[in-house]
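Handing you this structure, nothing more for now.
Complex shown without one protein chain; remaining protein chains in place.
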Amino acid sequence: MLMKIFFKFKNLKYLFLVFISACIDNAPLDSLSPEGPYARSIDELFWLTFWIAVIIFVLVQGALLVSVLLFRDKPNKPEPKQVHGNTKLEIIWTVIPVLILAFIAVPTVRTIFDLAREPEDALKIEVIGHQWWFEYKYPDYGITTANVLVIPSDRPVRLEMWSNDVLHNYWVPKLNGKRYLVPGQKTYLNLHADNPDEFWAQCGEYCGLSHSKMRGRVISLSENDFNLWINNEQQNALKLEDGSLAAEGQSVFLNAGCTQCHVINGVWDTQGDRIAPNLTHFAARTVFAGAALENNKENLTNWLANPAKIKPGTFMPNLELTEAEINALIAYLGTLK
Amino acid sequence: MTKILEPKKQNSIFRRPSSETGIWSWITTVDHKKIGIMYGYAAFFFLLIGGLEALVLRIQLSQPDNNFLSAAEYNAMFTMHGTTMIFLAIMPISAAFFNYLLPLQIGARDVAFPRLNALSFWIFIFGGIFLYSTFIFGTAGAPEGGYLDEEVSWLGSAPNGGWFGYQPNAGLKYSPGTAMDFWALGLQILGIASLISAFNFITTIINMRTKGMRFMRMPVFTWMTFAVSFLLAFSLPIIAIALFYVTFDRNFGTSFFLVEGGGDPVLWQHLFWLFGHPEVYILILPAFGIVSEVLPTFSRKPLFGYAAIVFAGFGIAFIGFGVWAHHMFASSISTVAQAGFGLSTMVIAVPTGVKIFNWLGTIWGGKLKLNTPMLFSLGFIGMFVIGGLSGVTHSIVPADTQQTDTYYIVAHFHYVLFGGAMFGIFSGLYYWFPKVWGKMYNETLGKIHFWLMLIGFNLTFGPMHWLGLQGQVRRTWVYAKETNLQFWNVIVTIGAFIIALSIVVFMINWIFSKRNGEKAPFDPWDARTIEWSIPSPTPVWNFSTAPNVKSLDDFWHSKYDEDEEGRAVRKPTADQLLIDLEEDGLNPKEEIILPNPSYFPIVLASGLPLLGYAVIFKSIALAVVGVILILSGSFGWGTEPLEEGH
Amino acid sequence: MSNSHLSHPTPKKYVQIAIVLGVLTAIEVALYYTEEIVGSFTAPLLVTLAIGKFVIVVGWFMHLRFENKTVNRFFTGGMILALILFAIVMFERASANYF
Partner (left out) sequence: MSTAHAYPHEDTGVETRKLGMWVFLSTEILFFGTLITTFMIFKGKDFPGIKLTDVYDIPFTSISSFVLLMSSLTMVLAHNALESDDQEKTRVWLLATAMLGAVFLAGQIYEFTEFYHKGFELDTNIFSSSFYVLTGFHGLHVFIGVVLLLSLWGIGQRQNGLTLESGMNLEFVALYWHFVDIVWIVLFTVVYLI
């Protein structure tokens, strides 16, 4: 009942947001505009706490200001009464905070357990952290991809996560809070988007030189689109035979050393896990290199010419490719739909 | 005039140092006041360095995708900024206050172990120098197998694992080079310094109180020193061992925190925060103590709820040991642990609230004199509450999973660290300025400092709340233009420079007032505690006769009575009392024996960094020299009595 | 200035205590070898014995029994704190999803 009153209060927040965001259009990593049930339950909890905090803030700062204004020294002001304390007050201001906290504690604990529970009809996806990109595996469909996580919008997904090297922290602000990716241990996170849409993701935990460029995208698709996407992803890439530029690129790919690290199903096949993103459907991804770059020709040229310049510390070497090789590679990568 | 005994020479293997002025008198001193002053200056120096590093960070962040700094440099800068501010600035500034004030407040002639006190200071200095020598000797680079486009500059060759050095990123494989070894060993050395001073202060408070100074008559600042010393004594050992593990992992092939060998990176998080959370109360409780002295003095009223404030302080210290995993809410801890630590964290708000309300109770109905120390104390309450409340929003675990690792956290901890600890410290620096130097600071400059700092501070750290909620992740060298975070980042950077300006004002005030300030009256604030009952600047021997304490705020009660309404009335004898006290304080009636200066603390301390270098450079020779220094220091120490001849 | 309210024990007493300690150690080692017989009681028994020896040394040899209350509180305080903190860490780590 009290809770209801507080949630009514909630609408005030828009006023507040309009005020503070006067100079900002929308921020893709905004944690205050939830677009799924998990994020929303967090959001409600946050605003509940926030308004309580605001009230306490106003009371304390008010008391502070009032005392300063009322009691500041003026000429001829008599000496103050020497009050040493007051047990009754002491009890009051111990008990009231306890009650307030107890009031917040109940929904907090409930939400903690709600968020941790595995949803019943969830799609299971594995998220593996690498310095500095996220790898995704769909065990039910035998798919391996990177950077862009594609999820169905009609049902929740359950992420099972771990790291291949250091700690990372998976965060899609509009869908849920963060969860670490720990080497040697598994952690879990649920995602569920209200609608088909695109969201930003970011690695939260400091994970070395290119931590800031360890980003991601989440795309939620309607049931139909999702199935189409799955079907496409399950296809192998075609081996190109003709003498086109793309075919030239393919041979660069096979001969310049890319195959030490990258896999393209059907062209250079999986032999266990590789340390680099699977490129089979590279062209189907809107972003690459840990979602730090838009997938376009210019960015790809820069990347292939000198990866470490874009992502310091990266494990992809500068293979001293010629311009012609790069162009061919880009043409080839463009065919990997 | 003074009747200090000339130290008898000899009696020891080496000749004792005997300079009373000049540089040697500082190097060999065991006087808690000199040590306190040295702590203060050293810490302030590091505060400037840490601040400069922050300004460099802010310049980089004022534009999206900026390239003022390289990634390696940025990472080194925030790591050194955090490490410096916490271990080399705030902790030692608090130590400066403890050293200078603690014996005065309990009416003692010195701390329990004066030479240990000097040792602790020199270890701190050598630790700081050792840590900063990373810019010269340290190396850093890309993780094993990774590539860098450019050489790492000297600026980037500092520790870069963040101030809590999460494993395995801070391990050898992912942070190659020696920079992180400098960090681990540097903190180890600094930890030893703090641990030693903690033993010293605990023993001092328990055993060296003057006659009548019962526990419940001690000033609150002394109480908070006591609490902080406990926190140090019980939390530093944990980090010491954890840092040992890191050093072993990095240098001797073990794998305590590395999965490849069966280790557990999350264990490091536990061990670090088992120390790290008590640490944040180590940083704030001294400020609580200072504020509890300043508010009553300038309100001309006793502290409201003395006992409650004292117990709340200990409550915070105690509960503070049970909340560490709130830094790991998003980590791999179990759901039950999340709930448990979430609840325990909320509980901390209660004793802290008790303090806040009692402070408000203190100023309520008082006669507030808004001098600079008072302004900083009032500012402290206002700013700390903001930080505390955002802390409570972190304790709401699900909400914290959105906030953690963003600038919302950065905002929280700067509000408590800067708005809390630093405001409290500035309050104390102004408040005791006359006591230490015998001069008054300039009130106008002080007020300018306060207002500039208040404004700059809020401009800097206020918008960070918003930035964090908008998705700016901490420890990010660049942020994408599309995230639309630029506007407030510019404001933040401007704010940081306003803070810098305010600190320049402070330094000008300090330097000029110390040299040319008005002579401080005997009791400039009409204060309450016994450190004001001795002349300013404090004579070397502190109290020439042992004060006999009859009540809480003994000095005040020797000046004031209460009338039937409970109002303070100045005793007619008060003025004469002050004159007598000054006369008595300057001319001790009996011979006073003071501890003699000694070379050995600094000799012993100088061995520690050598051991550190020995590990880093894998040099047995350095280790041998280090051990020899330590042994000869201890040997000289052991054979030399604390004070000569009586 | 060492002043104990109770007078310290005599050397004879100390020797007796040492004998007790020796016997307890012998029992511990014996327990180790009889693990099959004693079964799941072994560990708790061993811990109890260790605590017993611990308390005896602290109480008698270190004179904590005769020492001032403040000192007493410190030491036991440190003990209890350490036990609680580390028990939590151990339980928490035992529940992690290692793979």
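Chains: A, B and C, in written order; residue numbering restarts at 1 for each.
In this text, a residue touches a chain if its C-beta (ideal position, glycine included) is under 8 Å from a C-beta of that chain, and two chains touch if they have at least 3 such contacts.
All values reported here derive from a predicted model rather than from experimental measurement.
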Contact list for the unshown chain, restricted to visible chains: B, C
From B:Phe98, B:Phe221, B:Phe234 or B:Phe329, residue that would touch the chain that is not displayed: B:Phe234
Residue among B:Ile35, B:Ile202 or B:Ala421 that touches the chain left out of view: B:Ile202
Contact partner of the left-out chain, one of B:Lys211, B:Lys481, B:Lys550 or B:Lys571: B:Lys211
Chain B residues that touch the omitted chain in the full complex: 107-110, 112-113, 195, 198-200, 202-203, 206-214, 233-238, 240-242, 244-245, 248, 252-256, 261-264, 267, 271, 545-546, 592-595, 638-639, 641-643
Residues of chain C (touch criterion as defined above) contacting the omitted chain: 1-3, 8, 10-11, 14-15, 17-18, 21-22, 25, 28-29, 31-33, 42-43, 46-47, 49-50, 53-54, 57-58, 60-62, 67-68, 70-71, 74-75, 77-79, 81-83, 85-86, 89-90, 93-94, 98
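The rule is simple: only the chains that are shown with their structure count from here on.
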Chain A-chain C separation of Cα centroids, rounded to whole Å: 50
Whole-Å gap between the CA centroids of chain B and chain C: 37
Per-residue overlap in chain A, given as positions that touch at least 2 other chains: 184-187
Junction residues of chain B, two or more chains touched: 264, 266, 332
Residue ranges of chain C touching chain A (in the complex, touch as defined): 96-99
Of chain B, residues touching chain C in the complex: 206, 234, 264, 266-267, 270-271, 274, 321-322, 325, 332-334, 336-337
Contact footprint of chain B on chain C as seen in their complex: 70, 78, 81, 84-85, 89, 92-93, 95-98
